[in-house]
Structure formats: structure tokens, C-alpha cells
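Reviewing the structure listed below.
Every protein chain of the complex appears in place save one, which is left out.
Up next is chain A:
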């Protein structure tokens, strides 16, 4: 316990009572907005708080100051304002004891040398940021100490503190008021209340649990050893301690926990971590390989297949944004042996804790070019950054949208013209699909109804035909053709009355209108064109090329769906010109090696034939 309080101190003027105050500080004292009604009162409270081990900032805080700017004053200044000369700390004995109410968080963790360490640590993490927020996780027992300090003050200076408990500024706020600006200067970044870049300081205090143990006796039901890992086996959390203390009246508290709070015997430790809010990057991918899985395929720790769509799409993105983790999601997925043609499949990459985030539209376009130059198996278009909210549109479209496919089929008998007509006449055929055997091990067993909206069959040879289908999303096409042991019904075998099988499958279109188109959308000779909005664009400079074997490099005037500003803002060199054209006869020849990747990067005017000559 501190020395007994001299009750006769009265502060004004030199040599009043047994203490001397610096007269000049009276003016400064006036600037504060405190609970007390006179300078003498303020100095009395301050002296008491000093005697129980409070640091200058906590003195100001517990006196009721709540103006952020007041906390710009250094602790030395505050000492000179509130304390008599006899109590001023000399330079040699600063920081000998952590403050009893903030545990040093407003002392050694709020001074220049700590700022330097903090800034050094943040810079070492190598993030690119222009504004930041600071978060503090404080030891739980700080709540107990704050309560103890208040109970003590109320006991000593009752009138001043009636009804004031809620109005005392928190350690967290005071740290931000005092340290926010100098730290921001060091980081050359703007300090904000909310920013996407977060500097998190976690303060741990070894005695924290010990100082809370008295609560176990008062509220054994609230505080029990937690068995769930979820809570990190913590008995005392900020929430339950704050809650319990709110229900404890002051006299009860006084009986159980020392008031004022005792001087801490150990110091707080502080760990600093940096985190940037996730960034989302969306686009569409086309896949031209039949030996490429969507995600890395690993069986018992061994690669079953080299590469994956995920890796090919993400590698360059990761090098650019440098996140610590990432996740690719897409609007559905295709099998390893299925190609994704047309405009591609919408996808989003969630970049968790990215180190670089600010990129211009041009830089993203350049990133897309790098991805496309790195591989010929996968091509990306419409690459753009999007907000978290927008990404929901990706999954919304998964169920109710339609998909278009080209299936290469075999039939045990030769197809007749009547067969072809019969298939083409089918509209909105409802299939009953039992969960396919190939996914039955990981999917619920059920019979699902899926609709084939339309079909068009085209004979390629006596036993082979190409089937173009538009179906509801979620239809298993392979099973529709081969029947999956009769578990999909009706199926092609039933429709044709002869065994059918599927040899190859291409996805031609995933009709999800998201993300917005950036790269030009080539016109299709179908009703889809009507959906596209006409956009005046400087790319409209050539007439449509009817030749199916020609690489589609020109854009039809009505083919571009994009808001005009994105088109203008992003004069993306046309990467899509190497897309497969929509001609039905292109796909059956040498599917995998038709795309010459080098052409994209080097020369957009190239007319590399994508499609085989028919």
C-alpha cells in the first residue's frame, strides 16, 4: 500500500502545503475537460493515483478526459501539469514499474522506441498499404484492474465519481489517440478507424488469469474450465469477465479483489501481426486440355496429375498480390477430361492477406496477359477485382442457370435422319438422375430431376455423332448419354433404342452474367446475340469473318456486352481472339494442341487457325 494520503495538500502556487507545483501549468490544466471541479481537486486525485502506481496517461484518463487531442501531450508534460515537482520522474527512473491500471500499455508500449519497433516490424512484413487501422487485444485482467481503480476512486472521492464509470476513456482508445498520429507518421500511411490493412497488437500478461480467479468463487457457474477447443480452453474471456463485473456491486468487489489495483510484478508482452483484408479477383477461364483437373489432384500425398486449372490461373495472381492463402471458386466445375470452351467459366479467387492490393485496370490487364502467356491449356478473360458482396453472384447462378455442351457420342447402330430429327425435336425433357456412381461415394444418394432444354444431333460418321445440348445446371451429361446402368432415365440409349456412349465432352457456355465482360464478346449466330447490349467501341473496325476456320479476331458490333466505361478504361489488347469459334464442326479435330500460346503475347493480329479444317 502507498503512503497515507496527506489530506492538506492544496495545489496552487509555489510551496503551498508540503508540495510545490509549477504555476505555469494552471493554464494547461484549464484546457482539460475533467470530472473534477477545481484544479486543487484534480491535483488531489492525480496525486492519489500517482501514489497507487498510475502512469500519467492513466491519471488523465481516470480524471475523465475524453478529448483525443489532450492525449497528444507527452507523459512528461502531463506529470508536470498534474504532479508536484517532488514527484516528477527523473530520466533515470522512468518505466521502472508498469502502471497499475494499464499494465504499461500507455507507457512503454506508447513511446517512441516502441513506435520504432512497431514500424520496423510492419515494414519487415512488406505490405503495400496507404492507410491502416490499429487493433489491440488487451489482457483480460485489465478490466478487473480498471474496476479496482474506479472502486478505489469512488471510495476516496465519492462525489466526483458518481455515475462516471462508463465515461472513463478506455485504454484502447487512449492508445489510439496518443499513438495513432506518431505511428502513422512513421509508417507514412493514413491512420483510420476502419481500413483494410490492420496492425494487430496482442498484449499478453502472465498474471491475467491469476488476477481473475476470485471470480471463480463468486460465479462458479459462469466460470468453469472450458472443454471445447473453440474457446481455446479459456476460462476468462473479455466478454464473461466484463459481464460478471457489471453485475458485481462495488462493496462485494472490494471484498474479493484488492482496490486500488496492486502494482504489477510482471510486464506485458506485445506481439504484432499485420493483416490485409481479403481481395477478390474474378474472371472467366477457358480450358483446352483433357488431362487437367480443376484443383490439384493428390492421392496419398502423390500427384495423380501434373498441374491444375487452379494452379495455372492462380500462380501469376499470387505472384502479383502475394497473399498468404488463396481459394479458387467457380460457377460449377468440369471433369478432368472435359474442355471448357466458349467464353469460359466464371471464377473468383479469394486472396487472403494479400501484401499488394492496389492495381490499375491496366495492371490487371497485364496480369491477365501474363497468365495467358504462361500456358496454352488454360486461358483467362475478363479478369478484374471485385468486392466480397459481388462474389455471391457467382454461386447464385450455379443452380438456376443453363449450360451448353457439345458431347461426342457413339451409338451401336448407324444413326438415321429420323433419329437426328427425333433428337432435335426434343424440348424441355425432364431427366431423373440417380446420383452417378462415380460421385456416389461423396454425394447424397438421391434421384434428382434435371431438364434438358434442347438438343441438336449431328452425324459425324456412321456410328458417331455430335450432340449439342442446353441443359439446366447440375445435369450430369455423361450419365445422360451412357445411362449409368440405367440410373439416369430417360437416357440416350433409351431415346435411340440402342446402346450409346460418350467419348468426349466440351462445355460450350456457362450462362452466368457475372463478372462483367471486359474483353470483347464475339457474336454468336444464335439467339444469344439478342441478349448482348450493343456498345459503341473503337474495336468495331472490321466486318465479321464468316470463315469458321479463321481465328475470331474481329468483333461484331453487337457482340460486346460491357459497360462502356470499362471498355474505355481498359483498352485491353484482345486476348480472346484465340478463342474457339462457335462453328460446330471445329471441335472434333485434335482438340488439345490447337492453340498456339505464343501468339497471344507476341502478336494479337495473328490468325492462327484454332479449329481444324473440316
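Convention: contacts are C-beta pairs under 8 Å (C-beta built on N, C-alpha and C of every residue); 3 or more make two chains touch, one makes a residue touch a chain; residues count from 1.
In the analysis below, contacts and distances are computed from a predicted model.
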> Going by UniProt, what is the name of the one chain that was not included in the view, given "Gaa1-domain-containing protein", "E2 ubiquitin-conjugating enzyme", "Protein Abitram" or "Actin-related protein 6"?
Replying inline: "Protein Abitram"
>> Just to verify: which one of A:162, A:246 or A:437 makes contact with the chain not shown?
In response: A:437
>> Take the complete complex as the reference. Which residues in chain A touch the chain that isn't displayed?
In response: 410, 412-414, 434, 437-445, 461-464, 482-486, 499, 501, 503
